[in-house]
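All protein chains of the complex are present and in place, except for one that has been dropped.
Entry: chain A
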Amino acid sequence: MTKDFPIIRPMGERAILIEFQPEIDEEILQKLLAVKFLVEDFYIKEKVEVTNAYNSLLVFYVSGIEDVYGELSKLESLMNGAKIGNKIYGKTYYLPVCYSKEFGLDLELISEKNQLSIEEIVSLHTAPFYTVYFMGFLPGFLYLGGLDEKLHISRKKEPRMKIEKGAVGIGEKQTGIYPQPSPGGWQIIGNCPVDFFDKNSLPPSKISSGDMLKFYAVSKEEYTGISEEVKAGNYELKVKDNHGEN
């Protein structure tokens, strides 16, 4: 078998999978999104749903694929026509995080294991512009790229039975926010009071694959203030359109 990417193949009776090189890489994400938008434009939304992970694109046919070979050929020619190189600029979302000890259950553990002061952890975590690769695991759970190596830390051996909604955590090379209470094994460093996934809105989240995310630290008082605004429904997500400055 040769290893020429992208690989395109059926995945059961209702989906076709397109895979690029298995790496977490922004260039691959760009290629993937270029193809994704082409495929989305080509099909009727009610019939086909296109979703991506780090290096793969899933084309899902709501009522099944009638002619697998025909669909594979169609997708191949769409891919060949994809103009890759026009960078897709998403948006940058700014999310407040309270890194107090009350929320940051594992700050001290990371501080000890990774030989960093808590201030250093916070500044390393708030410095990068994280790339949003995709959502998965739980509704609204963001897979982010760009965590500083100094913050990489293994998961808990015994996962916690309940992690609070909004908890910001680190697991191996990844960082993310729990969009709803759930069991979980990540090391928790803070809490984000902002709802960026709302099951009652369409679409349920403004953030999508290809966007950027930046965290900024807030005090407990600011956190409480933002929480109240969120509850009252008048909190506005801080967002900036990107035109290549990142």
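Basically, a residue touches a chain if its C-beta (ideal position, glycine included) is under 8 Å from a C-beta of that chain, and two chains touch if they have at least 3 such contacts; residues count from 1.
Keep in mind that, in the parts below, contacts and distances are computed from a predicted model.
*Asks:* Considering only the chain that is not displayed, what protein name does its UniProt record carry among "Energy-coupling factor transporter transmembrane component T", "DNA polymerase IV", "Dihydrolipoyl dehydrogenase" or "Biotin-dependent carboxyltransferase family protein"?
*Replies:* "Biotin-dependent carboxyltransferase family protein"
*Asks:* Please pick, from A:94, A:137 or A:235, the residue that touches the omitted chain in the full complex.
*Replies:* A:137
*Asks:* Using the definition of touch stated at the top, determine which of A:10, A:185 or A:225 touches the missing chain.
*Replies:* If we include the chain that is not displayed, A:10 is the one touching it.
*Asks:* Could you list which residues of chain A touch the chain missing from the display?
*Replies:* On the side of chain A, residues 1-2, 4, 7-15, 17, 19, 22-24, 45-46, 49-56, 58, 60, 62, 64, 68-69, 72-73, 76, 134-141, 143, 180, 182, 197, 199-200, 202-205, 208-209 touch the unshown chain.
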